[in-house]
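With one protein chain removed, the remaining protein chains of the complex are shown where they sit.
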Amino acid sequence: MAKLYFYYSAMNAGKTTTLLQSAHNYSERGMRVAIFTPKLDHRAGSGTVASRIGLQAQGVAFERGDDLDTLIRADIAAQGKLDCVLVDEAQFLTKAQVWQLSEVVDELAIPVLCYGLRTDFRGELFEGSQYLLAWADELTEIKTICHTGKKATMTVRVDERGRALQAGPQVEIGGNERYVSVSRAEFKKVMRGESTVDGLVPQQPQLPL
Amino acid sequence: MAKLYFYYSAMNAGKTTTLLQSAHNYSERGMRVAIFTPKLDHRAGSGTVASRIGLQAQGVAFERGDDLDTLIRADIAAQGKLDCVLVDEAQFLTKAQVWQLSEVVDELAIPVLCYGLRTDFRGELFEGSQYLLAWADELTEIKTICHTGKKATMTVRVDERGRALQAGPQVEIGGNERYVSVSRAEFKKVMRGESTVDGLVPQQPQLPL
Amino acid sequence: MAKLYFYYSAMNAGKTTTLLQSAHNYSERGMRVAIFTPKLDHRAGSGTVASRIGLQAQGVAFERGDDLDTLIRADIAAQGKLDCVLVDEAQFLTKAQVWQLSEVVDELAIPVLCYGLRTDFRGELFEGSQYLLAWADELTEIKTICHTGKKATMTVRVDERGRALQAGPQVEIGGNERYVSVSRAEFKKVMRGESTVDGLVPQQPQLPL
Partner (left out) sequence: MAKLYFYYSAMNAGKTTTLLQSAHNYSERGMRVAIFTPKLDHRAGSGTVASRIGLQAQGVAFERGDDLDTLIRADIAAQGKLDCVLVDEAQFLTKAQVWQLSEVVDELAIPVLCYGLRTDFRGELFEGSQYLLAWADELTEIKTICHTGKKATMTVRVDERGRALQAGPQVEIGGNERYVSVSRAEFKKVMRGESTVDGLVPQQPQLPL
């Protein structure tokens, strides 16, 4: 029985690595997958899904207005039987697109695996995360670690000196802000100005939240 | 290390039974728990937490404006060391109250176990569920079954003949409407009028969503 | 798709309560379940499945030599469609019986939910647990608490003064020994004689491990 899966985490936990490994597992067994990624993410070229650890694959870039159910039916009409759909950066899905993916599961009986952030740098759910948390058949955390040794479940946006940025748009492309995954307790400290995460800011380019 | 837990499910899965079993486990080991329940729920008397299967315990009834962090600190001042906080019908928590419970975990190092519905009869998250799904350290599903044999993850509100009610307030007390837990595929059919759940409506009084 | 589930825990976590709630959920939706329990357990009358918290139901008592696949097919022939099989004290299943239950899942497409202890008082797997851990489709922990505040995952057998008993048969009926669930760290301390669990020994009769 096909299911809608939401693999959620804070930033830099390895979501894309897990996605690419799942795609590899299907391919290795002679099964066909389709990878979708929002156009917003221009880091590695349109449609390219790349993991910080060095893996990548070509996916289909989609926009907020696209109907994913229609795109997937068209893909099947053109290329034949599809065994799995994988969605990277799934926090950027719209409510309508999460519903469309649920139709792929319920009507086409194809498993859909979505990988995305749970909350933004203010601690609020993204639209895609909100509806995946509401409607997915399985919620699975991809765990990562806070520099304090606790599990990291939140993400802070910090300036060049590791100080929290409290406000601003949910999604911002470019700029010098960086994102660091921390535990909820550390999130509170950084937001209150009692702690900084200077020196912990990853150097590689990252997708702004 | 204390954590904030969210045990979520569709209606009639056994959330309150699980809460009462956990309270029993703590008590049996000589540890003290506090049970909280929203005042909204008048089914079994103010503050009484009762399970359909026949178990019950006395809890503290709280209102939307109450500060749970303050209530819990007062409870500790009056009655001494507290080992666990349990919250029934946690979907009715406000955003502020979920944050207050996270403070109990992060500042007082007391585990907080919240039990609640994921979505309402329209498929939308409740305020309490939304912020527990955003901030809890552990998300755990309490599974239940749809009459179709699939896992039930959604709840439909139906009239006396088992036909879906599409609109109306999220929370309604009294009336003849009833709630039935179904799979997402069955939810869609009932909402489209292609299926009814006549005969499957529980007879015992239930908390309106 | 039917699955073989193993819900495992230390003693006194609420396994039987969870089993009875699941049976209740199926019955409430008009579905038929069969509950199986090993004959070894004479506490509540042959075939009666009873929870410490006060719930009970009538099940079918089976012996080590019984073929559960045959028993279940006979039950279906006699009583009609079966929607779920639940097994209490599943640690006492033989290897052959776990395999038979897997046949019920794979051939009859009926979900089988097994509830049992993971390890005995020496920290060794029971035969039933060993093969459920090997072959079940889903492993789910039913959590409980150690008096130290950590999660309890092990069980110690102690004398009337709370001192560990190091040896003896895996299953012993009667006697004054008692069983206490503790964390692995506390298990080590009790076994080394550095800690006792005096005063924590449940007073109600318990199934000897």
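Brief remarks follow.
Labels A, B and C are assigned to the chains in the order they are written; within every chain, residues are numbered from 1.
One rule holds in what follows: a contact is a pair of C-beta atoms (placed from the backbone, for glycine too) under 8 Å apart; a residue touches a chain by one contact, two chains touch by 3 or more.
Note that the coordinates shown come from a computational prediction; the quantities given were computed from them, not determined experimentally.
Shown chains touched by the missing chain in the whole complex: A, C.
In the complete assembly, the contact with the undisplayed chain comes from C:K188, out of C:R52, C:R73 or C:K188.
Even with one chain removed from view, subunit A keeps its contact list with that chain: residues 12-14, 17-18, 20-22, 24-26, 28-31, 52-55, 83-84, 144-147, 149, 199-200, 202. Residues of subunit C that touch the chain left out of view are 1, 4, 102, 105-106, 118-119, 123-125, 130, 133-135, 137, 139, 141, 150-151, 153-154, 184-185, 188.
The rule is short, and it goes like this: only the chains that are shown with their structure count from here on.
Common neighbours of subunit A and subunit B (chains touching each): not present.
Here the spacing of subunit B and subunit C, counted between their Cα centres, is 27 Å.
With centres defined as mean CA coordinates, subunit C is found 39 Å away from subunit A. Looking at subunit B, one finds that none of its residues touch two or more other chains.
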